[in-house]
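Of the protein chains in this complex, all but one are displayed in their positions.
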Amino acid sequence: MILNTEGVFSGYGKVEVVKDFNIQINEGEIVSIIGRNGVGKSTFIKTLMGLLKTNKGSITFKNQNITNVKAFDRARGGIGYVPQGHGVFPTLTVEENLLMGKLINLQKENLKLELVYNYFPKLKERRKQKAGTLSGGEQAALAIGRALVGNPDLLILDEPSEGIQPSIVNQISKIVNQINHETGLTVLFVEQNMALIQQLSQRCYAMDKGMIKGEINQEALQDYDVLKSYLTV
Amino acid sequence: MKKTSVENSTNKKAILELKGVGKYFGGLRAVDNINLSVKKGDLHCLIGPNGAGKSTIFKMIMGVYKPTSGSILFENNAITNKRTWDRVKLGLSIKMQIPGVYGDLTAYENMKIAAQNFYKRREMNNKIMELFDLLEITNLKSKIVNNLSHGQQQWLEIGMALACKPKMLLLDEPAAGLGPEETNYTSDLIRKLNDKGLTILFIDHDMDFVKNIAKSATVLHLGNKFAEGTVDEIASNQKVIDIYLGK
Amino acid sequence: MSLSSLMNQFINDFSFLILAAIGLAVIFGMMKIINLAHGEFIMLGAYITTLSAQAGVPLIISIVFGAIGVGIMGYLIDRLIICRLYGRTLDSVVVTWGISMVIQQGMLIIFGPSLQGVSTPLGSVSFAGSTYSVYRILLFAISIGALFLLYLIFMKTKFGLYSRATMQNQEIARSMGVNTNRIYSMTFSIGAAFAGLTGGLYAPTMAISPTFGTGFLMQSFVTVIVGGANPLIGTSLSGGVLGIVNSILDTTWGTFFGEIGLLICAILVIRLLPLGFSGVVEKWFVRKRRM
Amino acid sequence: MVQGKIKTENIVAALIFFFLFICPLFIDSYSVLNISYFLSMAFLSLSLTLIWGYCGIFSFGQAVFFGIGGYFYAVLTLNLTGTSAITPLGLLLGVILGGLAAWILGYFMFYGGVNDVFVGLITLCLTLVLSTFMGQTAGSAWNIGQVSLGGFNGINGIPALELGPISLSGNNFYYFVLIILFVIYCLLKLFTHSKVGAAIVAIRENRERTKMFGYNVPKIQSLVFAAGGALASLSGILYATWGNYITPSAFALSSATIPVVLVAAGGRKNFTASIIFTVLYYWFAQGLSASGSQYALVILGLILILVTLFVPDGIIVFLFHLSDRLFFHRESKMKEVQEEHLHEKNIG
Partner (left out) sequence: MKLKKISFKGVTLFLIFTLIMVLALSGCSGSSQGSNSKTIKLGLLEDRSGDFSLVGIQKYHAAELAVDQINQQGGLLGKKVVLDAPDTQSNNSVYQQMAKKLILQDHVVAIMGAYSSASREAIRPIMDQNKMLYFYNNQYEGGVADNDTFLTGAVPEQQIVPLMKYMIKKFGPRVYTIAADYNFGQISAQWVQQSVKQDGGKLVGQEFIPLDVSQFSSTISRIKAAKPDVLVTLLIGQNQSAFYEQWAKQGDKSIPMASSVNLAQTYEQLRFAPPTMANMYVTTSFMQELDTKYPGAKTFVDAFYKKFPHDKYVGQEAEAEYSGIMLWAKAVQKAKTTDRDAVIKALESGISYNGPTGPVTIDPKTHHVIRNMFLVNTDSKQKIQIDAEYKAVKPDWLSTAKGVDLPKKPQSHQYTPLGN
């Protein structure tokens, strides 16, 4: 098991958004957390990354309790993160954005710049360009590339499909799948885009009102209606 | 652009019209040449995936952003160059996506801020109480807003928008982050308001919620108008389902 | 007025504006902290330089000492005080005001109201009918060099990359493994070191006293305001433009108009281009690339 | 609004005003004079509390209006000495002029979309422009009527206020200032509960949203800024009549910063707190200065640093909340705010 959360509570100020969250992810898995807008998916991801304080419960990553570890040390410990809305640094160039991923996973040999350029040739073409001038799809690719550069043990994606065209969503899901196959990278992503959920996840947690409502396996995932019931109440 | 049945089926006057409206942020094309017309008494919905440009359109209607191109008409008057507060005084009112309530004040004080511009002192209190009753949140009136739940804040903000004597109400994701019961309550509320004759334009991307209440809808995708029609037409449009679910 | 005297005045004004502003610009631009103790940092640089020069250290090394010393002190001040104020721009005004009071009066208590100065090195050269002080020309060169150093630090080093990323979005930078608090401390320290450098450079040219820094304050703030958030583009552009405005007004109508001209310039720029020169340049840059 | 509920504040305010009204009975004439000086400066803090604390406009320029008031009063009354009733008229016109100047500046800024820290920067520059300009008016070219502006030496011998036959000096001046302060304090308290009062709090909390409730935000901001200018101008006039003197140092960077520091350290959203802290500060600073201790400025600086670090909402406001909690068992909002601060710090 690479990631384990036990009874995690968190939120903003007094408002508790995530309640009693338990998930387990094994090495090499691609797991998704699905749910409508505002159910607390991103809050949970931010808690995982250490950007929000865990009010209660514990988070274990690679058999180490990281509940009180600071965000930057979690990244250095091997978590690659693709924030919601991609979160590229707009006035940094594409290459500089990619270099930002260097600190991820300090233990492992890293800086797989060429690898990322292989996956996303567009980024190589535009590597001297400011990231703010890229299209939505290119920004998504850049954000994922940035997390991959550091060779993480766990890749966390927060709504990678947001604001990009279906063709690019497909492309992204292909590439993530490919990396998972080739390197055994563990992936956790939150999403409400059904296509991406179906294409990518091997297993899935459904989330509502800050809590886990159920676990869906790969077969059930292909059932349109089951999925829809979780996404569109 | 496909002619829709809505435009033909009614002969009511348009209350709000967007003509060729576009908005660019630096190089990013958020909204591209949109034409949109909302009729008086309509309950119309803008749907589309995240990043489709819905909120940008709302902000242009309210005058937060100035369109890069095109013009906006409200009751046949061009309002493209009017300041926000003048639009509100003409009868446009909005509930924002992130609740725009004043967290440090009580619910009543929040309502007062909205209402005092439109009602005389004596009427104001009655009106506020009336709105609290309508929203069924009278018991919350002296609570500090930061201590209210997300749903309660959403309803309070709808109440505040209603306190501005609107002819037309814009709602940006009124049901976002609400539980099923709260969502039902919100859809009932919106229908009730529309039945009273208030024109409502709202944003949501929850198809079921939209189907439940809207009479007609416009689908936006990547800043462009993708489809328009009655809700049933939209819901059965395979292309819409595809983009909406990301196929 | 002759072109050569205009040139002479411009060289002085430009270097003075750039050097006065550069440390402040780094701290304001990167951290959004309005450092009212900036003048005192400059003064400390001048003291360290003068004291070590008097102790027999060569002037050029003394100036480096000044920069390093103030840099270290800036780091300590950040760790002790400023780090509790990240994101509280207005509280930082009060606190740095307090810091400036403590430093200024502290120096008066320790070293008394004045210090014997060191002499300005190097002589002068004549060119096109005008005499130029070699040290002043050197200051001009150093001011450009300081901008270049700023460029190297923030554009060519890992630290620079992380700090620019932190400035844009500290949360995401943090989740990329950047210790943002450390970046802030380093940035504050670098800003302070630049202020110390300025103090050291001007120490041989002015009387040394605890109020040494007040003479830089107005010019530094005006330059930063006109320049905008990006310390590199902003400072160099506004140093250039304000230097031209000031030297032209100064040589044609006299020093008073040069002075007032600077301030009027600043007011107009905030009203018309609230993001300063660097804001305009960055926007233009994005647009151009897009096309 | 919420502040109105704080019990300690009201009790303390009542006690303080009561004490101020009776204290000339048992303190010496010098102290009376001195307190009237502190109270004159309190208007400056009130003006900043109004525009910054309540409306969210951060200004470094209150010293500008302070100086405008002082200089206008000086020039007018010195030109027309002997004219009866000129001094109260000068006071009135000076206040109006200060308000007008602020309104023009506000119009220039707020309608142009200048906000937040940029307002602070513009007003800072304006302060510097005026101090540079007034500093060089020593020459005989700079006369207005019979009055020379006097450059750095300023204008001397400014007449004291006269209300008909009563010359306002000593205790008379004290009570005059105190009554105005009391009236304005009450008016401000009422104002914050009024329609516009609610609107300015709304603007402070969320400018964009408030526009969407139909408020002409730049207009309201300009008006509040004008009111702040008028108050600062009043402060300047009272200062000028107190010392019969005004100089360009009224515009200097340090004079511009002091009100900001006082209001921030006392509690910027609270009129009572800013009055109390202003009086305490001046009293304390004067005591240190009189002691001749060379550590005076060091101590003052350290206090400002400590207060800002440990009680970010202002020391007086913090004490109000503390006492509310202790004596009235009232749940304080303060706690949440503080915890959020801690929160932010702990992460990262």
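Order as written gives the chain letters A, B, C and D; numbering starts at 1 within each chain.
Keep in mind that, in the parts below, a contact is a pair of C-beta atoms (placed from the backbone, for glycine too) under 8 Å apart; a residue touches a chain by one contact, two chains touch by 3 or more.
All values derive from a computational prediction rather than experimental measurement.
Among the chains on display, the ones the left-out chain touches in the entire complex are C, D. Touch with the chain that is not drawn comes from one residue among D:Phe18, D:Phe310 or D:Phe327, which is D:Phe310.
Against the chain not shown here, subunit C presents residues 1-2, 4-6, 8-9, 11-13, 16, 105, 108, 112-120, 123-124, 130-136, 202, 204-212, 214-215, 218, 247, 250-251, 254-256, 258-259. In the full complex, subunit D touches the omitted chain through residues 28-31, 33-34, 37, 132, 135-136, 138-140, 148, 150-154, 156-157, 243-245, 247, 249, 254, 280, 283-284, 286-294, 296-297, 299, 303, 306-307, 310-311, 315, 318-319, 322, 325, 335, 338-339.
Everything that follows uses one rule, which is that only the chains that are shown with their structure count from here on.
With chains reduced to the mean position of their C-alpha atoms, the one farthest from subunit B is C.
Chain centres here are Cα means. That of subunit C falls 32 Å from that of subunit D.
Rounded to a whole number, the gap between the C-alpha centres of subunit A and subunit D is 52 angstrom. Among the residues of subunit A, those touching two or more other chains are numbered 13-14, 50-51, 70-72, 132-133. Among the residues of subunit D, those touching two or more other chains are numbered 336, 348.
Against subunit C, the residues of subunit A that register as touching in their complex are 49-51, 70-76, 81, 83, 87, 89-92, 96, 99-104, 106, 129-130, 132-133, 146, 150. On subunit C, the positions that touch subunit A within their shared complex are 158, 161-162, 164-165, 168-169, 171-180, 282, 285-286, 289-290.
On subunit C, the positions that touch subunit D within their shared complex are 32, 34, 36, 81, 84-85, 87-91, 93-95, 97-102, 104-106, 108-109, 174, 180-181, 217-218, 221-222, 225, 256, 259-260, 263-264, 266-267, 270-271, 274.
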